[in-house]
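Removed from the display is one protein chain of the complex; every other protein chain stays in position.
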């Protein structure tokens, strides 16, 4: 499977991610997807979480993210194809789908390289479509920052 | 909002459920929904998780669930309406949507009673549609057990 | 086992709490303990988490905790005695150990009622000693609020 216009990042499965069924608890796939959204923005030099008011201690403040916007998941649709298990090294990707004024839509895939009949094969674990809304510091919808919009538009035109 | 044929259960928000944005981390709404699916089945006398082989220690074994089927989430679609925050007492409900041979579909709502303009009002936090597949002990699809099928069929005819 | 001066609260184990070993993931016992600290303070009418600045939206703000102090775990020592598993109904308790100017120490036990040789027996799952420090809105140490101090002193004199 090949994904145009996509960013991908490896995620290791730890015991904390599994459940008593012996597989990765289904909710954790969605955590993995958010981690990779963060890494995608980081790779573009974009910090995207709000600090809020964490007080005046400079030692604390210097380590806090600080920006005038954040993203929240507005809608998410996920399909699970195969279980992931302890120690798996998953590949999580993002591709742009569409861009609105105050939100955008992406697809995310979780895959794993398995040896199937002696051949290394990329197997789909889960796929999702996620609509992210942009909020200002008051948690009100706001227009996408221009650097985010540019990033998505560029991905869409690839 | 009133939901026909539905089961509901209260869930308290703890600090572990929140994130640095000051609200419940979006993934945790999906955990709440699974907890309430478990409580729904428990209220009908149905234990639904597989034990697998946990060894022969009777002190351990006596505390283990043991059944010949389990459910996995096959598809999930969620929309977030309002943030939930620390200390909220949420009401999470389930209603049956459809029933297949080896899977079924439900809707789940997360709501909260807020005082809006002096009037207690039930506010929607998030809504989801979830397709659950039934697996046997080998993690292969199997027909729904008859007690589960009866439970869903009864709910559907309400 | 009987605990003087103690508060206790039931905690249900869900599939999200377990790991691929088939038992509750060890870190989650510590989450359970924090939930019960919150319920202990709630039972005394004390909300204890800081809001920080969450913006000016009144619909959001009305649902936010708001106080001029919070607690952080400064030290924690835990011993695990028996595994807990899916569906267990655990009893988590707190008892006061000592009270300082800006911190206090408690013991917390996680137990479960098992049938051992035909007799209902309370079995110890885990025990911890936790030192909690009180912080102000700037995350600096501050004196314990008087209602918290009174609560702990009363528990100590029981």
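The letters A, B and C name the chains in turn, as written, and every chain counts its residues from 1.
In the analysis below, contacts are C-beta pairs under 8 Å (C-beta built on N, C-alpha and C of every residue); 3 or more make two chains touch, one makes a residue touch a chain.
If you're wondering where the values come from, they're calculated on a predicted model, not measured in any experiment.
Of the chains displayed, those contacted by the omitted chain across the entire assembly are A, B, C. Only one of the listed residues, C:12, C:26, C:42 or C:107, touches the absent chain: C:26.
Check B:46, B:72, B:97 or B:139 against the missing chain and you find that the one touching it is B:139.
The chain not shown here touches chain A at positions 12, 14-16, 22, 31, 34-35, 38, 42, 47, 49, 51-52, 54, 59-60, 62-65, 82-88, 112, 114-115. Residues 20-23, 26-28, 30-31, 34, 49-50, 52, 65, 70, 72-80, 83, 139 are the ones on chain C that touch the missing chain. On the side of chain B, the interface with the absent chain consists of residues 15-16, 18-23, 25, 27, 52-57, 60, 85-86, 136-140, using the contact rule stated above.
Assume only the chains that are shown with their structure count from here on.
As a whole-number value, the distance joining the C-alpha centres of chain A and chain B reads 24 Å. Centre to centre, using the average C-alpha position, chain A and chain C are separated by 32 Å. The residues of chain A that reach two or more other chains are 20-23, 27, 52, 139, listed in rising order.
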